[in-house]
Structure formats: structure tokens, C-alpha cells
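My questions will all concern the structure given below.
Yeah, one chain of the complex is gone here, protein chain that is, but the others are all in their spots.
Chains: A and B, in written order; residue numbering restarts at 1 for each.
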Amino acid sequence: MLHHAVGISAHYPLLLATWLLPLAGALLLWSTGPRIQAKGAVLGTTVLGAAFVTALLSIPDALRAADGYVGAQQPLVTWLPGMSLGLLLDPLSLLWTLVITGVGFLIHVYSIGYLAGDRAIARFFAYLNFFVFAMLTLVLSDNFLGLLVGWGLVGLASYFLIGFWFEKPSAVAASRKAFVINVAGDVGIMLAIFILFAQLGTLSYGGVFAHVAQLSPSTLLAVCLFLFVGCAAKSAQVPLHTWLPDAMEGPTPVSALIHAATMVTAGVYLIARCHPLWDASPDARAFVGVVGAITALVGAILGLGQWDIKRILAYSTMSQIGYMIMGVGVGAYQAGVLHFFAHAFFKAQLFLGAGIIIHALGDEQDIRRMGGLARKMPFALLAMLTGTLAICGIFPFSGFFSKDAILYGVLEHGHPYLYFIGVLTAAITAYYMFRMLFVVFAGQARTPASVGEHAGHAHHAPAWLMQLPVALLIVPTIGIGWLAIGGEQSPWARFFEPIFGASLQPLARLGMSEATSSLVVTSVVLLGIATAFFVYATPQALRNAPERLQREGQRMPGMLTHAFYFDDALDGLFVQPTRALGRFCAATVERDVLDGGVHDITVGARWLGHFFRSFQTGFVRAYALVLALGVAAFAAYYVLVGVTR
Amino acid sequence: MITALILGPILGGLLLFALPRTADAAARACGVVLALAALVVTLTGSTLPDESIAWLQRPFIANYHVGLGQGLGFWLVALLNLCTMCAIAVIKVPRVRDFTALMLLLEGSMAGVFLARDLLVFALFWDLMLLPVFLVLIGWCGHATAAWKYLIYNVLGGLTLLLATAAFGIAAGTTDVIGHGPIPVLTPTWAAWIFAGFAFAFLVKTPVWPFHGWMPETYVELPAPMVALVSGIQSKAGLYGFLVIAWVLFAEQMHAMVPVFGSLAVIGLVYGGCMALVQSDIKRVVAYSSLSHLGLILLAIMSGQPLALQGAIVYMLAHGLFNVALFLGLGFVEVREGTRVLSRLGGLGVSNPRLAGALIFAALAALGLPGLGGFSGELLILTGLYQAGDYWQTIVALLVIIVAAAYMLRLFQGTMQGPVSDDLPQRPDLSAVEVLALIPLAAMIVLLGVNPSVLSSGVEPSNAVIHALPLQKERA
Partner (left out) sequence: MAVGELSNYVTLSAVLFFLGVAGVILRRNPLVMLMGVELMLNASNLALVAFSRAWGSMVGHIFAFLVITVAAAEAAIGLAIIVVVFHRSARVDVDDVTILKG
């Protein structure tokens, strides 16, 4: 019998090292940062390299299986019965751990070059190391409590890194927005935790998943939906996605690591991890699948209207995570996770490639002021082109396999309308990605000044520091799709057999075979690419590119430039009412009612004082008269009433 | 030895006046050493026996009875001594000697409140707590309104407490009842009036909405080290009273009042959060956030659910720690920049990275970042509330957590981030002493966040006092 998410309990020093090394690096860099600066970058990178090595060495632990227990489980501390913290390394968390430390290491190396000369570079690497620690906490936790801790900590790391250049008001605002929306997500997970703890009395994955049958369908749906609130906030699902484009205020390596490869896929991880819950709740599957599809489509459409190269990539990230969520949401867990794996590489590569361009152009991010970079920056072209082909899903790049797997999985699990949305999104994706590629690389340079490599930066970090990581990312971008070939017997399927083997099985085969589906998708993608070519890359279009791009910008519908008004809606629905309530409390309740009430009491006391004061005339004879009257009154009382005793 | 925890700081504080008027460093050092000594005695003293001296025989029996024990009082006194030590170390006001002496007086009288095992002793120390705060408000602050507001509100509360104590003594025959002994049976009418007296004092001292009128101005006007103690620890006196006196001696009346006090707690929770979001003064932001957090703790106490009560204790300690850290941090800002107005501050993080680090740490603990003390307390409280069936309170509290993230970041970013304000002076970063004063607070916050069970392991689950509570609450 298979125990979901329960490993072989023992002490695993390597696992602990993987988890704690980045934390140690972060603390060291925080405490010594200002003194070691550039050396701190090397230190942070070395620490992460070590963490990657220990993660690799932990692979046998993660794959060990006995009596239905899979992977390595390391208990940590117990808060209360049922509330304890621990680590779990099984194939699913292993995959994430390797991506986090591996891709993270490459991005660390890249950052040494990208941020060379920044006076706070040690602080940057402290944040990066802290992020890796937080993300590892999230994926390695063996229970919902630790997951929540990691969930909150990655939000904090993201906040720090988005606001890394904190003198910039826009970066400050973006970081706050990201954090607050993510706290809203945390709150959703907390609610799910309350329900689970009240119903089952435990928060460990193993304990919860073994007793899913005890939960009523409505409770289960509530748990899934509240968990999904967390996923939606973290993974930028509609309508909680608005922080992601703004998060591009952070340095580009941050966008690559956190806002593309790892953190934003935490929602995918959570659903894959909690697949016993989703297996048992068809309503939750339908809901999450729909939200994922909508996010994929909305992200792709919004990608059409952007001019900032990083925001284009941000919306494409949102769109691709929509695919993943749609995949794992409807029950195609392996396909969703495969897309995460492929996306981690090709999206990191796209961001890092964009970073090379931005860096070379002196922090220029507007693609209208690029153009003609193909000759000047052939390496960037290579990186961006392979990444774009992968994201579009062109054979034989990794995106082809993973996207097809998701789309066909959606079809298999009985959601043809979601399949349709997915295919449509694939076409739009091809269009806007190639639009970016053509505008950036084709034609003549539209940059005012003559720009060479590193023109905008006085320092000279060696170029290989930034190019080598990108080159290393191209390999998996081409290679990993092959892992999934062979259906149930593919290496990918066998790797995840212990996790997803007993999960939801697809419905009966449909009329369309997987090959047909691939053909359909590939043809619409090619159609998208061709459209982009005819609009942006024909010789005629290239000749008068500046005017055409300017005209396009002016004609952009408000829906696109305002990103479907999601920001305004969230602002109007939540932010403004809360502030208005605060102002009402401050101006009316506090000042007028509470303080005013107390003030009225003092006014009353003062009035009473004035009233009694008026009796004190100072006329001695008046006092005497009152005295006499008092005596007379007493006398009259006894005369009239008489003494009763 | 237990008496030394009370009299040590008080007499030590008075003896400080023997120092020369200008001996700032010496006074500060004496204060730190005294507080440290008290901390050491507390931490090693959990097995000390109670101390009791017969005092009154008529009209009722009252003893000078103090005890440390292993319960909530122990943790609060430890927290008090730790925070006093850290706060005295960073005093930066005119007339340091006098200020330090008043800090020690406050420490001793608060220790008296938490250590008292006799209601009359409790009430007397409760009133003594007023004095140092009032004197600081009069002597160190710009205008006297805050001082009188503080005095009138709290004297009113202290008066009802004293009357209720006297009435309790006459009705029950003895006041030596805190945390031990049989629970006296009072006639319902007497019990209701006496309970009302106690409850009013607790509500004002905490403070609970709408009795918080004294709080914002007091917090704003007091110099940072004193306000740290007032908001961090003195505010726990009322909650301690609810837990240790009201729930134990007046369980029936408490049950009857749970809907009322629970509603006040929820209102305070939301009200404080919304108010904190729109304040322009940095200390006011924290003052109202405190109102919000205290509302949450009161809500937990009112629920009477065991898990929520454990959470309440964790959160009381965590709140003490992070509020002290927050106010000390804001005090550093105020002393450096000479202003507390959020819109004028900005960009301090560039030249003061350590100060920025300290402030963001405290702010994160306050907004309930997972892994820090505020989170574990909040989580336990809310889990308990949900289990007890208080669904809508749980949901409201969760929504306020989101608001808390917004106002705490607004506070931090408004002071430390954004463009550097050119019209403000550029002052040096935190000194080594200032950093050292914050480290123990931070360490305790992390410890409470990673493993709140430290409170209940070794010393029995938040302890004798809680376990004495009649917790089983009837629910349909």
C-alpha cells in the first residue's frame, strides 16, 4: 500500500545541509555584507553551489522506497500533537530542490556579472540566498504548517528583491503590492489549515492524505479552494496576478529566478503535492482548471500590449503558469510538473538573455528603442531564439513536449473547452513572443546613441560570467523534452510513478490521438509566428519601423494598456474601501464619538461647576439669609409634621 | 528572593538619585545591571517558594503574598526584565538619571502586579504602575494633555479595581486568592458588581476598544524606552488579569460577558487595523496596530478554547517583544531625525542599514511573518478560534492580517525606503550598544516563532494558571 507523502524517517545530514546552507550564507552575508561586498557575491554563489552538490548527493535518499514509503523524511520540532515540522525529500520535492539550487546557482553566477559594481551587491546575494532557503523550506516541508512558513518566507524574499533598489518609488510600491497580495494568499492557506486541523487533528501531509475520505465533499472543496487562493496569489493567477508585472522592478536575475523559474511555480507544486485532495474533488479540479485556462489566455492577450521587454516576459510567465495550473488542476499532474521543469529552464534563459540586452543597452527595457541587435549581439539572439521556440512549443524544444502533454491531458480528463482555450493561447503566445523577437533583433537599430556591449556600465565584469549560465540553460531547453517520450514507460513517468502512480486516471480515450493534437497545436503556433513575421519582419515593415511602432502604441486599446483594469478593480474593491473605513474611524469615530464623548463629559463637569459657582455671591448677609431660611425650614418641618418619636 | 524582584528595582531606582545629576552613563549602567540581575533571578527562580507575610486581619484577611511559579506570571516577569534591560540600555533623553530611576520604578511595580498572589497587593501595585508613567509624561513631554488623559483614565480604572478588591475581601473574607486556594462563592449580586469593577480596570489598562482614549497620545508623547515598556508589557496586565483573575474567580460572569467583550475585541481588531493604515505619525501607527493585536488576544482569551489560550500566551509574549523592538526602533528614528511624520521621513535605509534591518524585522514580526513569534501566536489563536466554532471572528481576523501587512510595510517603507529626504539630517547608523540591545529581543522572537512549545515544555503547558481555568465552555 502506498503512503502518500510519507518518507522513511531517519536523520539525513545531507538534506539538512541542503536546506540550511543557503540560510547560513544569507546570515553571514547580512552580518558582514558591507565590509566584504564583491567577495560576498562569490561567497553566496559558492554556498549555493555547495547546496546544489548536497542536493545531488541526496538523490538516492529521495528515490529510496520501502513498504510504500518513498523518500527521506527528517523530523524537526513538534509544536503540539498534530502540529510538527519536518522535511520530506521525495521525487516531487527533489525535482523542485534540484531546479531551485541548480538554476539558482546558474543565476547566482550570472548575477555576479550583472550586479558587478553595485554598492549593495552583498545585500543582493544575502537576499538571493535567503530566497533559496525559503523556497527549500516550502518544497521540503512534510506538512502544511512548514509549507505555510516557506510560503510566507518566499513572499518576503520576493519583497526584498523586488524592492532591492529601494530608492526608486516604483520599486517600493511594487514590492509592497507583491507582499500584500501574497499575504492574502497566505491567509487562504491558513484557512485551509484551520479546516484541516479542526477536521483531522493533524497537519502532516501523510496524516491528511491518509484521511481524505473522512472529509465531506463540501469540506474538501473548501480546503482545495482556500489552498488555491494561496496558489493564485503566489502563482499569479487571475485575479491576483497584478503584482507579477510590477515585480519586474527588481533586478533581472531576480525576475529570472523568482518570478519565472521557481517561486511563482509554488502553486503548481502545492497542487501536485496535494493531488490526493484534488483527486477526490472533481469540483475543485474543474474550478482550478478553468482559472488556469483563463490566466493562460489573459496573460497571453496582455502580452500583446506591452513594450517593456521584461513585462512581456512577465505576462508570458503568467500565461505559462496558467497552463501548468490548468494541467495539474484538471488532474494531469505529470504534464503540469513537466511544463514547470521545462519552463524553469527556458524562461530563466529568456530572462537572462533579456538581461544581457538590458545590461548592454544601459538599462534600456523598451523594445521600441532596440532593433537591429541580431548582428551586435549574436549570443543574445541565440539565447532568446531558443527560449522563444521552446515557449512557443516548436519541436524538438522542451516546450513542445510539455505543452502538448498538458493540452492532451486536459482533453483526456474531459475538458474540451479548456483544450480549445489552450490551443488559442498557444497561437497568441507564438505571435507576441515573435513580435518581441522581431522588434528587438530585426531591422535597423533605433537606439539614439551608439550602443555596444556594456556601453551603459563603467565596470567590466567578464562577459562569460553572464553568458556561461545562459549557455548551460540552453542544453536542458533542448534536452529535457525527450524524457517524456514513451508515455507510461517514459523516464519521466517512471520517475513520478511513486507519487502520481495511484492518482486519478484519465477518462476513456477520445477520438483524437496525441499525434493529431500535436499537429493541431504546431500548426496554430506556426500560424501565429507567420502573422508576427508579416506584421513586424517583412522588409517593408522594417523600413518604417519607428513610425509603425509609434502608431501601434497610440492605437493600443485601453483594455490592453490598462491590463483589463484588474489593478483598478482591486484598488476600488479592496484598497480604497479599507482606507475609507480607516479615515472614517479616524475622523468620525475616534475624534467625534470617542474623544468627543469624553470631551463632552468634561464639558458637562465644567458646566456643573459654573452652575454651583453662581451660588457663591460673596454677600455675607445673603449667606446669613439662606442660613436663616434653612433654620426656618427645619422649624417649619417639625411644627407641621411634628416629631414622630 | 521573589520580593527582591519587586523591591530591587524600586529601591535601586530610588538609590539612583544618590548619583550626581549628570552621571548619565553610570545611571544607565546601574539600570542595565539591576534589570539583568532581576532577569537572572527570574530565570533561575521558577522553583522558589511563595513568600507570604500576614498583613490585615480586619475587615478581611489580606497577606503580602508574592510568588513566581512556572506559569504565565513567570514568563511575563522574565519578558519584563529582559525588555527593561534592553530599553534602559538605549535611553537617549535629557536627565538620564531621573528617567532611568522611573524606568526601574515602573519595572518593580509591574513585577509586583505579575507576582502578586493577593488581590490587595495586586491592586496596590496596579496603581503604583501609574506613577512613573505619569511623571515621565509630565516631566519629559511637550504638553500635559497626554499626562492628564493617561492619569484620569487609569486612575478611574485603578479606583474601580481597588473598590472591587475591597468589596471582594468583605464578601469573601480574604483577598489571598490569586492562582491558589479554593474559589470563594459570592452571592450573584456581589459577584456581578465586583466583576464589573475588575473588568473595567482590565479593559482600560489593556486597552480595549472603546476605552483606548488615553493610548494614542500617551504612546506618542512618551520617550521610546518608556513607551516600549508600557505598550509591550503594561498592556499585558489587563489581559493577565482576565486570564488569572476574571476567568478563575468569576467564570460565570465571564461566560455571561463573552459576547460583549468578544465583540469589543473584534471591533478593536478591525478598528485598530484600519486606523493604523491612515495614520501619519509613525508612533501612532504602532499604537493602533497594538490596539488591533490586543483585540486578537482578548478574542482568544474570551473564546476559552485551550489552543487559543495557548496561542494567546505565545502572542502576548511575542507582542511584548516585537512592540518593544518596534518602539525602540521608531525611537531611534525619532531621535535621529527629530520628526515622526511619515510623509517627511524617507530613505533612511541608505545611510542606516542596521536601523532599517532592525525595523523591518520588528515590522515583520508584527505583521505575522511565518517563522517569527507573531505568526505562531496568531496561528494557534486562530486555529483554536476556528475549532471553537468562531468562524466569522476567524475570518475577520484573517482579513485584518492582510491589512496589517499593508500598514506595517507602509510604516517601514515610509521611513526607510523611497527617495532620501534631503531636508532631514543624515545621522550615523545604530551604535553597537543599540544593536546589542535589540539582539536578545530578536532572538526570542525567532525562538517563539520556530518553536512556541518552549513555553510549555519543561514548565507545564502554559501552565498552572491556565490549567486551573474552567475551560470547558458549553457550545451547542
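Observations on the structure shown:
Methods note: contacts are C-beta pairs under 8 Å (C-beta built on N, C-alpha and C of every residue); 3 or more make two chains touch, one makes a residue touch a chain.
This structure is a prediction, so every number in the text was calculated from the model and none was measured.
Taking every chain of the complex into account, the chain not shown here touches A.
When the missing chain is restored to the complex, the residue among A:His11, A:Arg35, A:Arg555 or A:Arg613 that touches it is A:Arg613. Where chain A meets the chain that is not shown, the touching residues are 612-621, 624-625, 628, 631.
We adopt the following convention: only the chains that are shown with their structure count from here on.
Rounded to a whole number, the gap between the C-alpha centres of chain A and chain B is 36 angstrom. Those residues of chain B whose C-beta lies close enough to touch chain A in the complex are 210, 212-213, 271, 274-279, 307, 310, 347, 349-350, 353, 357, 364, 367, 369-371, 375-376, 379-380, 382-383, 386-387, 394-395, 398-399, 401-403, 405-406, 409-410, 413, 416-420, 450-453. Within the complex formed with chain B, the chain A residues making contact are 30, 34, 77-80, 123, 145, 148-153, 156, 159, 163, 166-167, 169, 172, 175-176, 179-180, 183-184, 186-187, 190-191, 193-195, 197-198, 578-579, 581-583, 585-586, 589-590, 594-595, 598.
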